[in-house]
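Below is one structure, written out as structure tokens; the observations come after it.
Yeah, one chain of the complex is gone here, protein chain that is, but the others are all in their spots.
And now, subunit A:
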Amino acid sequence: MGWIGETIDSIKSIQIRQLLTQAVSLGMIVTSALIIWKALMCITGSESPVVVVLSGSMEPGFKRGDILFLHMSKDPIRAGEIVVFNVDGREIPIVHRVIKVHERQDGEVDILTKGDNNYGDDRLLYAQGQLWLQRHHIMGRAVGFLPYVGWVTIIMTEKPIIKYILIGALGLLVITSKD
């Protein structure tokens, strides 16, 4: 019967104690992943410490599928920095470069952004009639870069079937593993 037969046999031979052990170790994996994510949130001060680039508007610097590490600090935002911002009425955050900054004496700031690969600035992307971004639109600034890794999440969101196959296979592996 080979591999499938062995798998079925090992499912049949599961004892309650072994099942509990496996459930606990699965729980440990999930919890530690969550702990790492939350710890990153605390360290970077950003709601989402890692973002995946979804569009080609920052090419050739950032391509679709690259990963950016964000950092959110109290430091003032300056021209040239790559920021991730949320525009009112849009769900998906945008990663673009700051090209203009007007900072008032009290610390309030007006920011204009542009994608390196776009012809014009981002006023067309902002909410209707909005000329500037304010501090509260900014989710973080990009500090680090890792190529290609984000493709995993892009593929999983666009082809959910692959996600279910992957989760199913991993689950089966955990159940059938003997030690």
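The rule is simple: a residue touches a chain if its C-beta (ideal position, glycine included) is under 8 Å from a C-beta of that chain, and two chains touch if they have at least 3 such contacts; residues count from 1.
The criterion applied here is as follows: contacts and distances are computed from a predicted model.
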- Task: Assign the chain not included in the display its UniProt protein name, restricting the answer to "Elongator complex protein 5", "Putative lipoate-protein ligase A", "Protein inturned" or "Signal peptidase complex subunit 3".
- Result: "Signal peptidase complex subunit 3"
- Which of these, A:L26, A:V50, A:V87 or A:V101, touches the one chain of the complex that we don't see? A:V101
- The one of A:G56, A:G144 or A:G168 in touch with the missing chain is A:G144
- Which of these, A:L19, A:A127, A:I155 or A:L173, touches the one chain of the complex that we don't see? A:L173
- Given the full complex, what residues of subunit A touch the hidden partner chain? 60-62, 76, 78-82, 97, 99-105, 110, 116, 121, 142-147, 173, 179
